[in-house]
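Of the protein chains in this complex, all but one are displayed in their positions.
Naming follows writing order (A, B and C), and every chain is counted from residue 1.
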């Protein structure tokens, strides 16, 4: 994973499916090329194949079971995601929390398969715990701000700086992202100024009338803030 | 759902993904045409789109969240499955048990969207409970036989007849299928003779060197037993 | 279980523990004697022994694992509850939902041990499903009304009558209780007039300055409505 990062969680919004999803992924790819920012798209399971075949930027799954191929009705093994062509897996999102032993298994399995992992955490302590498992990246998302349009980087900057501090005691290398409520370019700038390497964002892009505009302004803010 | 039924749960076996999965779905379609049996394919989320565009027989999802579009990271709403083109949803498989209130919500939501539901149950009592929720179909799968190659219709015929009896007291219309350990044509025949309308099968087909052969022999046995 | 029923869920309110809990149980016992109503107390696990030794009215547990004695850290087996002296077990409360197969196992296990079961349901459909499992009693509790002080018997009488109708198609014998938002004697009266055999109540009693007064007025209303 390059830095700075703009990771776009498609969730299960209407725009996360079908041709809209492909358009947003292509827009993300254009912006990635123009700005040099690592723009990652994270669509639902059902859309992975068509988005992977449509773009060359990293595509992550929104979750993955820490198991191999086998008898797992209704679950997608990380091993299968690898073969489908994802570059990485999002884990432990506040809408899909898992147990710590599952995070360990999933991160280890992803590593062996050559996949990246981006693990969410709700507090500085959780982030430190997750950092000890050595994923590629962490996103700190205070759940009370998710989807509110109130950026954690503004409303609770001390959560970000506190997280960075706690995480660095445990793990010097993990990439730290800011999540929850990121809605404008200036939130991205703030996230980077507070010591993280980018953002995990969802509704601000997926619900925008013109997603590409939002992606572009956020990526430019990230590139600009990062250079300084 | 027409009867008799041969429902194929792809699970997450290696053959459930990629070109192999499409081949098995196409084989299922050929057999459906030749025998008149309702052959249903149930692939993983990631393969739904390509299989739906490849065949005209009913494609079911292996699960579906009883929610609308929205902020659901790592979960696929039933509403989205409808728009992707599935004909129905499998629910409460022994590898993906859900709460009774979730079964109710999922069945009701599927009905409103015009989707069929096939709900699994581990015992006659559970089957009766599920029947009260009025899904289109039920599959009885004693978990201790799943994947063993020991057909419930042989090893525990009383589970099937007991289930049919209990379910019919609660619901006269629901289609009842036999699951767990179905491995040969004669298991399908036995399932129908015991009073059910077909089978839910997985490993016997998904792990077969020649899946079409197994699908064909099972469908023919179903058609033959059903006519009598 | 006799009828009419006033079942008191202590939950984990402050008054559910220690001497306050014993006092409320004793008050319930006095009221039961005076009114002839079946008053059931349902304290937390930690208080079961002292309340069972303090009163002779039925004491239920708030949950019970459908397992025997053994290696179950942090869980209380139904088998152990029996030996501790409970008369029955509450199951599937909206704050402790379980899977349908677990409800079946728990009800069957309780029956074998001679324990009664009171199973909660959030809708008429869920209630019908639960009725098919044949517990001793069902409580219908629309979750959106729990703890609100808005009685389901007033706000949604059609939920109660609809539930009674649906349940009776499946099970003629099960005792049906009304839950959620029961806060006054008149709510109890309404619950019985709508065709149920009593109520499951929590905060209205547990948070009352004088719990005995509330228990008494509710039990009297139940006795009075039941006689008619």
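Following the convention adopted for this analysis, contacts are C-beta pairs under 8 Å (C-beta built on N, C-alpha and C of every residue); 3 or more make two chains touch, one makes a residue touch a chain.
What you see is a predicted model, and the numbers here were worked out from it, not measured in a lab.
Peer 1: Wait, the hidden chain, what does it touch out of the ones we have here?
Peer 2: A, C
Peer 1: With the full complex in mind, choose from C:3, C:54 or C:84 the residue touching the hidden chain.
Peer 2: Selected residue, touching the omitted chain: C:84.
Peer 1: Out of A:3, A:113, A:129 or A:155, which touches the unshown chain?
Peer 2: A:129
Peer 1: Which of C:96, C:112 or C:213 touches the chain that is not shown?
Peer 2: C:96
Peer 1: Using the touch definition from the top, which of C:48, C:121, C:175 or C:205 touches the missing chain?
Peer 2: Touches the omitted chain: C:48.
Peer 1: Mind pulling the subunit A residues that touch the left-out chain?
Peer 2: 92, 97-101, 103-104, 107-108, 121-123, 125-126, 128-134, 166, 169-170
Peer 1: Extract the touching residues of subunit C with respect to the undisplayed chain.
Peer 2: Residues touching the hidden chain, for subunit C, are 9, 11-14, 16-18, 44-50, 61-63, 67, 69-77, 80-81, 83-84, 90, 93-96, 146-147, 202-203.
Rule of thumb we're sticking to: only the chains that are shown with their structure count from here on.
Peer 1: Tell me which chains count as touching both subunit A and subunit B.
Peer 2: Chains touching both subunit A and subunit B: none.
Peer 1: If you fit subunit A onto subunit C using only Cα atoms, how far does it have to rotate, to the nearest 5°?
Peer 2: Rotating subunit A by 180 degrees superposes it on subunit C.
Peer 1: What are the two chains with the most C-beta pairs touching?
Peer 2: Top-ranked chain pair by contact count is A-B.
Peer 1: Using CA atom averages as chain centres, what separation in Å is found between subunit B and subunit C?
Peer 2: That pair's centroid distance is 37 Å.
Peer 1: Hunt down the residues of subunit A that sit against at least two other chains at once, touch-wise.
Peer 2: Residues: none.
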